[in-house]
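All protein chains of the complex are present and in place, except for one that has been dropped.
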Amino acid sequence: MSARTTARSDTGGRAKSALLTGALLLPISVWYLLLLVVPLVMVAIFSFGRRAPNGGYVADFTLDNYARALGTIDPFLTSLSMAIGGTIGTLLVGLPLAYFMATRAGRWKGLLLLLLIIPFWTSFLIRTYSWLILLGQGGLAGFLADLTGGEFRILGTWSAVMVGLVYGYLPLMVFPIYVTLERMDRTLIEASKDLGAGRWASFRQVTLPIALPGLVTGSLLVFIPMMGEYVIPQILGYGRVFLMGNALYLDFVEFRNWPAGSAKAVMLIVIMLVAITFYLWFLNRGRRTREVSML
Amino acid sequence: MNDIDRMLRTTPINRRSALGVLGLTGASAALAACAGGTSPAPSTEASAPASVAASTEPSAAASFEAESELLIYNWTDYISDKNLAEFKTRYGTDVTQDFFASNEEFITKVQAGGSGYDLGCPTAEYVQALIEAGIVQKLDHSRIPNLQYINPTFLNNAWDPNADYMIPKDYGTTGILYRTKLVPEPVTSWKDLYDLTIGKYSGKVVFVNSMGDVFPMPLKMLGYSVNDNDPAHLEEARKIFLDLAPHILALDSDTYDDKMTSGEALLVLGWTGPITDLKANPDTADTVYLVPTEGTIFWMDVWMMFADAPHPNASYAWLNFIHEPAIQAEETIANYYATANDEAKKLVPAEILNDPAVFPPDDVIASLEGSLDHSGVQQRADIWAEFASKIGG
Partner (left out) sequence: MTAPTIPASGVREMPRPRVGPKVDRLGLLVEGYFRAHTVLVYAFLYLPILVVVLFSFNANRQATVWLGFSTAWYGEAFRDVFVQKALLNSFIVAIPNAILATTFGTMAALGLQRVGRKTRSSYDSLTYISVIVPEITIALATLIFFASSFDVVNPILSALQGDPAKPFKLGFGHSTIIAAHVLFNTSLVLLIVRARLSGMDRTLVEASYDLFATPWRTFRQITFPQLLPAIVAGFLLAFTFSFDDYLITTFNSGPASSTLPLWIFGQLRKTVTPETNAVATMVLAFTLGMLFVGQWVLRRQSRRGGQEASMASIITEER
């Protein structure tokens, strides 16, 4: 620790420091204001309006849309269970991979990282269609049917949807965990072992706390979008479940009832924001986290 | 022709469309009352193109110099390559196309202000909403002399009686596709489809994921018009929907042909699009398409010009060009959809002309109805959402 006072103890330095902070936050602030806050304010206003006769929005003040939105509790719960299941699945598949990449891969780290993301530069649609082939009667389902001599169906069931979800969201789980674990100093583990800790204890008290921010970020980056996901279940699950995403798409695009869709969207956003804030607070309440500027 | 007449002119109109029709009729009457000017110059038209030679002759469409670019918002693969090349040769205009995946996406985007195109190619019933929003440009017929070749009952249809805003591109129907080899029972009506779906072939039936195309089924089964919005009638339709829902394999507009090929779907409520490919594949060559006896909807894709079209000259040149009989016939050959242009029909090869899936025979035409845009009818929306949520049980 330096005994010297930093150069920022004088007011000129403090002003410069504030200027730097402002400059750093300027671009994102502009984007958030113009392309997030303003559009969402419009959505909120729409949620109190009525559907224009030809579709769209007409100014009004009514709570009808919210009353109807409360009726979407079923799709919400279905989406919730799908998102939870999907996140757990992605975690089980992604965490060991991220750990291996960060701690064991050595020279091949970057290569593995790139190889992980390159499949996603082919189109989402034909990737998903490939799963239709792989899991269909010409693929796995047919193979298993021949094996068991009976009928076997994977497509149109939750299994197919899970495969599709884990496949599609894997990078979002792996990348955050990787970047946190990669920073971990291996000597810490060795020190821990030298002090007599077993493998599991080392993991729990050294590795896990370091990986935790990555785990949290990864889980949220997977769970949140999965709540709105409906295309993968539509294609691989044959649309046999009705999700929040379906309800929103119907409102906005099929019925062109923007107020109804907006109310559902607002409710979803509020519920999830509250849930996540609570979740993060719960996670961090014991931890002594201190934000220090790395600049 | 009487039957088409009846189909197209006497489609029961609900209050909303009556207003629209009256509005249009009023506007065109007012226009006709004006002395025959060249450009109607509605308030929604963009700045006058600088290169317009103010000609008072209605027939010389080529006297307007077409711009070098034309922007069309269209379905994929919906214009013959030969025609695009021919257009370029004649007018020197490059046609740039952007593609949309569904009418709903088209209209949602355009209605919300997404713009920049010259021409659009949606299905007719969706244009009404855009007309009332002032997004569609009124057409100057004097610049489209080839309109004379279009069958008047298609040109002056219930959606746009005076063809002020849209010109027919092609038309087709929504019906039943099924594998004759795997379904030995006779399938001729919606009732047959209903019985087989809740009965023997439960779990092997696919409906397209489109409210406008599926709602006519129960309504026609019950003997009502597809544009019937009587709450009691819609409630009856709802019961049929709920009967069907648990037995339907999927609501799928895009891969039902694959499902037919794999044998997962034996009966489909769908469109004629995949029929050529299915028939070409020896495994599925037994697939047939039919229009049910109770009747069904016929859809018509139309050309419309955006009010703020950046290249109006090229747009008019295109609209006139595409209805030149030889050009239009080439479209029919390339796209395998029926044309409303009588002169072009004479140039269409016999095997397409005689294909009932493409050109419905007269007795079938008698049972066809044009559907209006009912996306705003709350009861329909609720029923559809309920139906979609109960698919598969």
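First chain written, first letter: the chains are A and B, and each begins at residue 1.
The definition used in the following text is that contacts are C-beta pairs under 8 Å (C-beta built on N, C-alpha and C of every residue); 3 or more make two chains touch, one makes a residue touch a chain.
All figures in this text were calculated on a predicted structure; none of them were measured in a lab.
J.: Which of these touches the unseen chain: B:132, B:192 or B:257?
T.: If we include the chain that is not displayed, B:257 is the one touching it.
J.: For the chain that's not shown, point to the residue among A:77, A:115 or A:283 touching it.
T.: Touches the omitted chain: A:115.
J.: Going by the contact rule already stated, which one of A:87, A:180 or A:207 would touch the omitted chain in the full complex?
T.: A:180
J.: Just checking the interface: what residues of chain A touch the absent partner chain?
T.: Within chain A, the residues that touch the unshown chain are 1-2, 4, 6-7, 17, 20-25, 27-28, 31-32, 34-40, 42-43, 93, 96-97, 99-101, 104, 107-127, 129-134, 138, 167, 170-172, 175-176, 178-180, 182-183, 186, 199, 210, 213-214, 216-217, 220-221, 224-225, 227-228, 244-245, 248-249, 252-253, 258, 261-262, 265, 268-269, 272-273, 276-277, 289, 291-295.
J.: Even though one chain is hidden, which residues of chain B still touch it in the full complex?
T.: The list for chain B reads 47, 50, 71, 73, 75-77, 96-102, 105, 108-109, 112-117, 253-255, 257-258, 261-262, 273-274, 277, 280-281.
Going forward, only the chains that are shown with their structure count from here on.
J.: Please work out the Cα centroid separation of chain A and chain B, and write it as a whole number of Å.
T.: 39
J.: Using the touch definition up top, name the residues of chain B that touch chain A in the complex.
T.: Residues 16, 102, 104-105, 107-108, 111-112, 128-129, 132-133, 209, 211, 249-252, 255, 258, 262-264, 373, 375-376, 381, 384-385, 388-392.
J.: Name, in rising order, each residue of chain A that touches chain B in their complex.
T.: Residues 51, 53-56, 74-75, 129, 132, 136-138, 155-156, 235, 238-242, 246-247, 250, 252-257.
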